[in-house]
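The complex appears here minus one protein chain, its other protein chains still in place.
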Amino acid sequence: MKILIDERGKKYIPPSKGDFQTDLGIIKKEKIERSLPGDELKTHLGKKFKVIEANVNDFIELMERRSSIILPKDIGIVISYTGLGSGQKVLDAGTGTGSVALTLANIVGDTGKVYTYEIREDFAKLAKKNIKDFGMKNIILKNKDIKKGIKEKNLDLIFFDLPRSWEIIEDAKNALKDGGWLVFYNPYIEPVKIIHKKAKECKFKEIKTIEVITREIEIKKKGTRPRTRMIGHTGYLTFTRKI
Amino acid sequence: MKILIDERGKKYIPPSKGDFQTDLGIIKKEKIERSLPGDELKTHLGKKFKVIEANVNDFIELMERRSSIILPKDIGIVISYTGLGSGQKVLDAGTGTGSVALTLANIVGDTGKVYTYEIREDFAKLAKKNIKDFGMKNIILKNKDIKKGIKEKNLDLIFFDLPRSWEIIEDAKNALKDGGWLVFYNPYIEPVKIIHKKAKECKFKEIKTIEVITREIEIKKKGTRPRTRMIGHTGYLTFTRKI
Amino acid sequence: MKILIDERGKKYIPPSKGDFQTDLGIIKKEKIERSLPGDELKTHLGKKFKVIEANVNDFIELMERRSSIILPKDIGIVISYTGLGSGQKVLDAGTGTGSVALTLANIVGDTGKVYTYEIREDFAKLAKKNIKDFGMKNIILKNKDIKKGIKEKNLDLIFFDLPRSWEIIEDAKNALKDGGWLVFYNPYIEPVKIIHKKAKECKFKEIKTIEVITREIEIKKKGTRPRTRMIGHTGYLTFTRKI
Partner (left out) sequence: MKILIDERGKKYIPPSKGDFQTDLGIIKKEKIERSLPGDELKTHLGKKFKVIEANVNDFIELMERRSSIILPKDIGIVISYTGLGSGQKVLDAGTGTGSVALTLANIVGDTGKVYTYEIREDFAKLAKKNIKDFGMKNIILKNKDIKKGIKEKNLDLIFFDLPRSWEIIEDAKNALKDGGWLVFYNPYIEPVKIIHKKAKECKFKEIKTIEVITREIEIKKKGTRPRTRMIGHTGYLTFTRKI
């Protein structure tokens, strides 16, 4: 998917129909279609736009989102702690606007598969559109209640961002391959305690809960320091492994 | 690659020659060879070992390492911030014992490629062995000084864990595709300041330095709290993008 | 100093002249004057106000401030790390609006003394008013450039929140008693490096730089978690001791 970037760094998805119009001027549809990543296009006002092939983060940044999404800092740790890789089969619930499914799908690739469950019809519809727009073909979106049962088997990773997710912890275990990971995302600590208890009962191993904090460093002429404002907390990540 | 896990959770790579011998008893070579992931094997003393297919982290944990490695918390953020995915072409220098190359190779998969440069012969040799042992086929290891020049083109990601890495920032830019990322890892802040300066001179965009901190939460009968000891700092990650 | 607190927790300094007037109604001046801490007063509209004896923080919160102040989290660590106590003699520069001087003066008490230097006349004037309003009698405010020299001797603590404060590190050392502390506050890291160098040259001991981070925990019906927003950085505190 091609996107355009103006000189201030703002990104745009060109419209599927008609010319590209912004306050910096107009670029003809044909001009965009003929362009290649790396090209620089000019509007009729002479303003420059760079063409790049969107990566999955560019798209998630630009796509329609009606709810808050799990931040890259959190999903990144899920990926690296579980050894996620190309060709793996994974499951994610609830889908929300699809950002986690897209990120996972980008990694498991064509030889892998992402199953994603969403109970709400409106979210499922939006996620479906987002997945289609980005052109991901390895995602199976299911607009159903995952608590009714998981059909998939031999999964490498299951990621739950769900209320009362521990209710299907046994189902999840059955759906995992040996050595596979079940990871829970919870904004509050109380559910984490229940998950630990249930995970031990289900004989999950390598149970561990972490919080990921990122600090941005400001490097300016005035001097160097961590930014004065930061995100204090998003959620707890609880890792459990079927061994 | 099959590994064995004892009841305390300790992992073992079975020897390439001869029977598997531990203080918990012996398991015959043939028994291990016939086993499938998920099987449980018993030693002659009746102790149980679980067989699992090692994922990349299991292997990195068990492989020979003669230097400290970049932690999953840091490499995870590199992956998620840059949108790394299946099929991408990436470069990493210096290789060290190969842990970053293995992690990246696991993600880019067979349709992708990892080029990894290591100047020291002893490290290159060890990394080569580690890569071969895990069976990764998409890594090109070069035992040469990356400062002499980068031949690769059209890369999605370059990751530098090198002294004075800014000296080849222009080379790195030429090796990247449009939209590609150059990421620097630095334990100290001083090089980060030089990198910001050089990156601006080279017209890199989306320049940002962050620190990743993970806090483990202890969930015990006595109560819940963050662990009393934690890792305070590993390194700064500086992201720069060719746009 | 008496202050009033309404039912929402908002605090007010009653005016020195005339009745107390808010959107919650009016309380007569005489009524306030006759009141004792702990009393509850009603406005003519029937709204309740609690009378309390302001502590130093209440006053700092309410007093006029034209610049940002050093946060309690930072000044608290200065106090506890240096063993500040009743009867000590301390120095602080620059005064700013007087908040640090007030906090220190509250601790050293009548048998102690706070010398505070401020180069800017407008700040010195404002600080003087604030000190007088709160009724602190153990503060000597000097509207002069501390870089011209420090007359005080035998001090227990010197606290510098100044640009290029290392320029008077020798002067500061001479002004300290043996065992006394010189503490520096710096938003950026670069001056901290110079201070370490100079402090070693001046044979200061127990040199240490720290950052203080406070995380507020939200305890609500929905659940418990660290707040989603937090202050990421204010300044570095560098401790050095004359031994």
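The first chain written gets the first letter, and so on, giving A, B and C; residue counts start at 1 in each chain.
Everything that follows uses one rule, which is that contacts are C-beta pairs under 8 Å (C-beta built on N, C-alpha and C of every residue); 3 or more make two chains touch, one makes a residue touch a chain.
From a predicted model like this one, the values you see are computed outputs, not experimental measurements.
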{"item": "Shown chains touched by the chain that is not drawn here", "value": "B, C"}
{"item": "Listed residues C:Gly76, C:Gly149 or C:Pro163, member touching the removed chain", "value": "C:Gly76"}
{"item": "Chain B, residues in touch with the chain not shown (by the definition above)", "value": "187-191, 211, 215-216, 222-234"}
{"item": "Touching residues (missing chain, whole complex) on chain C", "value": "5, 9, 37-38, 50-58, 72-73, 75-87, 103, 106-112, 156, 177-179, 189, 192-193, 196, 205-206, 208-217, 219, 224, 226, 236, 243"}
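Here is the rule we use: only the chains that are shown with their structure count from here on.
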{"item": "Chain pair that, of all pairs, has the most C-beta pairs in contact", "value": "A-B"}
{"item": "Gap in Å, rounded to a whole number, between the CA centres of chain C and chain A", "value": "45"}
{"item": "Distance from chain B to chain A - Cα centre to Cα centre, in angstrom", "value": "21"}
{"item": "Centroid spacing, where centroids are CA-atom means, of chain B and chain C in whole angstrom", "value": "48"}
{"item": "Per-residue overlap in chain B, given as positions that touch at least 2 other chains", "value": "189"}
